[in-house]
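Structure record follows, encoded as structure tokens.
All protein chains of the complex are present and in place, except for one that has been dropped.
Order of writing sets the labels: A, B and C. Residues in every chain begin at 1.
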Amino acid sequence: MGEIRLVEVVEHVLDAAAIEHIVADARAGAVVSFSGNVRDHDHGRSVASLAYEGHPSAEAVLMEVAKEIDARYDLVALAVAHRVGPIAIGEAALVAAVATAHRGEAFAACRDLVDLTKERLPVWKHQVFADGTDEWVNCA
Amino acid sequence: MGEIRLVEVVEHVLDAAAIEHIVADARAGAVVSFSGNVRDHDHGRSVASLAYEGHPSAEAVLMEVAKEIDARYDLVALAVAHRVGPIAIGEAALVAAVATAHRGEAFAACRDLVDLTKERLPVWKHQVFADGTDEWVNCA
Amino acid sequence: MTVEVHLFAAARAAVGSSVVMAQPGSLARILDGLETDHPAFAAVRPRCSYLVDEVSVHAEGIDVPAGSRVDVLPPFAGG
Partner (left out) sequence: MTVEVHLFAAARAAVGSSVVMAQPGSLARILDGLETDHPAFAAVRPRCSYLVDEVSVHAEGIDVPAGSRVDVLPPFAGG
């Protein structure tokens, strides 16, 4: 079993570098990290502002996701955080990092961690476009 | 074409966080970064110290690798650096980061960048074990 | 005792509030009531999933007893 070192759903700025340091370990030969950032465009439309809303269970669900990834792979350490509330363009909404002995496992586990988080985490994205219209993503 | 923002073979400490910032971009929804770190064990043996030696062509070869990855994927930005000389346990030997619009491409491109670098870069790893023996990796 | 219906994201936007009270009964009847009072909810409803007292529910036929809490969850969009 790897160490699940950080699992959080928070309203403050996420730091991809910090989460990488959290998983660092002398036993780990590979660290792969992901940062999912707010883009200035979505489907060709200019995004003016964006906010995430989270369900009260979000952090508990994220912990279940982390445990499932830890069970699937041979990890040294794992960390994952999702931000909610308003997020500026270019800032991170989701950061994740895994440390493993070998690199193949690190890439696979980090990708799976991000995919499973996006599938299961009860959070919602609200985008306001430059033309003043808005949408709840996946609800259009 | 993405922007190849950093390609270097250097003797100083590599900073995975810095290389991530180098590829950050408002057009990029996903940043995947890799840090290949010196482990305290290799094949079950305790590693006391380690050094990389680079061929004079190493940086030029790394640039060719970066261009090839940029041609294969739809990147926003890419950065990659390899360290040579003595490296302490836990420190990074290779760091790489790619930024793309979507995450699938970021994971695939970063993994391919690391694999191709390891295959082509003319550098060599010398390990000294805790029992005083040493080896040139891949030459045993 | 009534049922507390908690609405999130696009469902809250359609209904216009975070919590509404409903009479106990089948989940379908509770959702029908929401749709009658807030026609905009009709567009979101087919894509929602539900929690009844924190347990995922996959059929609208389930009975929601008095004192329960229902969470109406539009499709997630994390990351």
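Note that in this section a contact is a pair of C-beta atoms (placed from the backbone, for glycine too) under 8 Å apart; a residue touches a chain by one contact, two chains touch by 3 or more.
Note that the structure is a prediction, hence the values are computed from the model and not measured.
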Among the chains presented, those that the missing one touches
B
Residue-wise, where is subunit B in contact with the chain that is not depicted?
36, 52-53, 55, 57, 82, 93-94, 114, 117-126, 136-139
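One rule holds for everything that comes next: only the chains that are shown with their structure count from here on.
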Can you figure out the chain closest to the middle, judged by Cα centres?
A
Mean-CA-position distance for subunit C and subunit A (Å)
27
Give me the residues of subunit A that touch two or more other chains.
36, 114
By residue number and range, which residues of subunit C touch two or more other chains?
79
